[in-house]
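Shown below is the structure under consideration.
Note that one protein chain is taken out, while the other chains of the complex remain in position.
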Amino acid sequence: MRSRSIIGIAPLLAPVHVLILSVIVLPSLYVVWLSLNESSFGQAPTFVGLQNYIDVITDPAFRSALWNTVVLVVVAVHIELALGLGMALLFAGGLPFRRFLLVAVLAPYAVSEVIAVVMWRFLFDPDVGPVTLMLQSMGLPILDWSFEPSHAMILIALLTIWLHLPFTFIILYAARLAIPSDLYEAARIDGATAWQAFKRVTLPLLGPAIVVALLFRYIFAFRLFSEVWLLTQGGPARSTEVVAVYLYQEAFSYNAFGTAAATAWIMVLASLLLGAGYVFILRRQVSANANA
Amino acid sequence: MRTRNLLAAIGKTVAVVAMLFWSLFPIVFIVMSSLKPGQDIFAVPPRYVFEPTFEHYVSLWQQWGAFFDGLLNSTIITAGATVIAIAGSTFAGYVYSRNSSRMLDASVLFLIVVRLIPPIVVTLPLFPIVNVLGLNDTHAIMMVLYATFFVSLGTVLMRTFIDQIPRELDEAAEIDGAGRLTVLRRVIVPLAAPGILAVAVFVVVFAWNEYLFAFIFTSTRAKTAPLVISEMIGSIDGVDWGILFAASTVQLAPVLLFVVFMNRYLVAGLTAGATKG
Partner (left out) sequence: MNDRNIIALSRRGFLGTALGGIAALATQPSWAASKTLNVLSHKVHQTVLGADGGDLLADWKASNDADVFWTTFDSNPLQDRLFREASLGSTDYSVGYMIDNRPTSEIAALFEPLDDYLASDPIEDFQDIAPGLVDGMTVDGKLIGIPVRHATQGLFYNEELLQEAGIDAPPTTLEELVEQARKLTFTSSAGTPVVGMVLASDLAVFPVMFARAFGGDFITGDFQLMPDKDAMVKGLTVLREMFEAGALPRSYATTRNDDQVTWLQQGRAAFTVLPFARNAQLNNPEQSKYPGKIKAVEFPISAELKGKMPMSSIVEAWAMVIPKNAADKDLAWNFIKEVSSKRATLGMALNGNGPVRVSTYAEPDLVAKNPLAEVEAAVLANARGAFPPFPEAARAQGIMLEEVQLAVLGRKPVAEAVDAIVERVTPLMPA
């Protein structure tokens, strides 16, 4: 019986695993080999050990890229979380035209990064951008993103938040809907204020969803590339470069495949580290479900 | 108390308006600008009232035939990737839902870990491999790539959805003498349709919009629409923003409508995908 069932399930599992092995896993391992060699176009690879990793880690440009990535991830993801949470509670509190509003809020999910950059770059154009002009006419300071690196980072963060808020929002909204309404009823009968109900009921029960949303967004925000590349190309003077852009520069501008591969593996390791936290929580949940 | 309610209502309205503005303004603006006559796009201050014109769409049609080829390629690739991802995910999700062993659990964990690898990592080594196989610049390789980056999520999603189908149903079918494939076709697929649609939304949005892989692995025959748009941005002839906005609108409209119509499945998929692995 057992052997028959393995024979029975293998063909059904094969497509997924063959795809993943051949497209993701084996090439990733090949990247390890690349990262231990020095190579470029028309130049045969020579083994250099861990030198590429040392070169990358000691490169000030890499460190500043790493720092920028961390800042962007931390800032953007937490703002997303706050906004997403606020919106989830707003929706859960009951809204007219809920379905329409939900669809409107989801809309940015459908937008390609290329097009999102076209939009935002034009909206915030320092000279003709409609948002810039609006801010100016109201006497507010404009986002001087083409000059101030910190302002450029703000624009990148805005763009990232815009593209990914639907994701964070939906996770939190679904989790909020899953909270049984009698818990709120009970809190109300006990005389709890709205704030107390939020603190005692909503927050603790949303906890796992919040952590999941955070970790997911950390992992995905760490890959951030197109927004930065198409908006500032990492400038002015590489001050807004992120790790994926650094990787791109090494690989595709300087054709230094060894250091590019080393950077790639540093990215993989960082993602796995973040992911370990996620898997840990997930397994705890799975075993909790199993025990329930 | 009355004023407080009023304040709350006002606050809520402001919040809703802000939310709508935030989500829709950039999209509306780009669509609107694509209909503005030539130099009005750059007009200072911007014009919100204007006589709409399709001149940019006409120019797009005349000057950028490649863009429409790109749309066709995007359509073919998106359709293919979706079929592959759905088939793979449904088969594997069914197995994971109905069987359990230490090996299988470990391989689910493996699927989750695979999702953590940033796609940019594999672009470097895949290029020569794809070329040796003679698959460079084909629809097939793009379908495979896009499907692969979603089968892990898709499998976990399908497992979640199939878990909700009572086992008694497939057991009943098996007693009637149905094989695994028959059970899949007759019982699982019809009942797991919302899950299939959820997977479809993810793959369609990803495959339709993706840029990096298309840039590396296609050149002439399989070039997708986002790639052509990026060429428009990079063209040395100076950017014609009107045509760019028109192309962006054409690229955006179908996927936006798709997400609007499929929003239930997107919500279901995002929720299940994140909380169940």
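Note that the chains are named A and B in the order they appear, and that numbering of residues resets to 1 at the start of each chain.
The rule is short, and it goes like this: contacts are C-beta pairs under 8 Å (C-beta built on N, C-alpha and C of every residue); 3 or more make two chains touch, one makes a residue touch a chain.
This structure is a prediction, so every number in the text was calculated from the model and none was measured.
J.: If I consider the whole complex, including the chain that's not displayed, which of A:F47, A:W67, A:F100 or A:Y254 touches that chain?
T.: A:Y254
J.: Kindly note down the residues of chain B that lie in touch with the hidden chain.
T.: Spelled out for chain B, the touching residues are 38-39, 42, 44, 62-63, 65, 68-69, 71-72, 75, 79, 127-128, 131-132, 136-137, 190, 193-194, 197, 215, 219-220, 223, 231, 234-240, 254, 257-258, 261-262, 264.
J.: Using the touch rule from the top, list residues of chain A that touch the missing partner.
T.: Listed in rising order, the touching residues are 40-43, 126-127, 144-147, 152, 232-233, 235-238, 249, 252-256.
To be clear about the criterion, only the chains that are shown with their structure count from here on.
J.: Mind checking the centre-to-centre distance between chain A and chain B? Centres are C-alpha means, answer in whole Å.
T.: Measuring from centre to centre gives 16 Å for this pair.
J.: Per the contact definition, I'd like the list of chain A residues that touch chain B in the complex.
T.: Contacts found on chain A: 5, 8-9, 12-13, 15-17, 19-20, 23-25, 27-28, 30-31, 34, 86-87, 90, 93, 95, 101-116, 118-120, 122-123, 127-128, 130, 133, 137, 162, 167, 170-171, 174-175, 208-209, 212-213, 216, 219, 222-223, 225-226, 230, 244, 247-248, 251, 257, 260-261, 264-265, 267-268, 271-272, 274-275, 278-279, 282, 285.
J.: Quick one: which bits of chain B touch chain A in the complex? Just the residue numbers, please.
T.: 12, 15-16, 19-20, 22-24, 26-27, 29-30, 33, 42, 44-46, 84, 87-89, 91-92, 94-95, 99, 107, 109, 111-122, 124-126, 129, 144-145, 147-149, 151-152, 155, 180, 205, 208-212, 226, 229-230, 233, 241, 244-245, 248, 251-252, 255-256, 258-260, 263, 266-267, 270-271, 274-275, 277
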